[in-house]
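Let me begin by presenting the structure, written as structure tokens, before commenting on it.
Every protein chain of the complex appears in place save one, which is left out.
On to chain A.
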């Protein structure tokens, strides 16, 4: 492969180079990078302010001045899609962090300590038996609607998925001789868990994290659309779709472009996740 040949001899090329050697993963990685950069550098990419109202220009169709049109309050859709990306992406990323922390804790405990496995696993199963969005709505309803609470709720919703991956990988690593050797030489259990178990299961965590990122973008949009998520004043892709709902037939661009941003981002993340999984877990690779 080109990627392998391009690296220094005798050294495994790093993950980034190997990812770029796979067309679908490379597309995913490039697209998601562009989406993130566009969100970060939104102020440089557009002359407008996302909250700037203009009665004159309300509901204009896409044109050279307003590339993606304007909404019912005359705000530029292109600008709002970029700024909404900031919120949507950071909320989703925070969800990944929360889900990872909870999932790693639960998964390590369930996977490493035999006695804890059954109770913790049953709790995980119970949580996974709820439909994602229903559980999220219930949690947001209990916590109150705010960006932070959406992150906490979705983090709890996705933690069981992370926990299952961590548990399964931990079960494998726990039986390896170097863990037994570490115990025989009196390495304290927390050190074994972090140094010998967690460090050896980062690959599946990375893959799962990417998929949760994609799912969290969808779920946040879903919650906002249903009106139980982030306040409609803050532009996110979900709140934009929600706000444009009543103009679906007369001014479709209000929904179409934020929806397109979600589709592109989620698709890119899924491609990237698939590519990562193929690279990091050779047993699942289709083309090796």
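In the analysis below, a residue touches a chain if its C-beta (ideal position, glycine included) is under 8 Å from a C-beta of that chain, and two chains touch if they have at least 3 such contacts; residues count from 1.
As a working rule, contacts and distances are computed from a predicted model.
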If you look up the hidden chain in UniProt, what protein name do you find among "Response regulator transcription factor", "Kef-type potassium/proton antiporter accessory protein, CPA2 family", "Dihydroorotase" or "Peptide/nickel transport system ATP-binding protein"? "Peptide/nickel transport system ATP-binding protein"
Residue, one of A:59, A:145, A:187 or A:260, that touches the chain absent here: A:187
From A:122, A:199 or A:245, residue that would touch the chain that is not displayed: A:199
Absent-chain interface as seen on chain A, which is shown: 114, 176-178, 180-188, 191, 195-196, 199-200
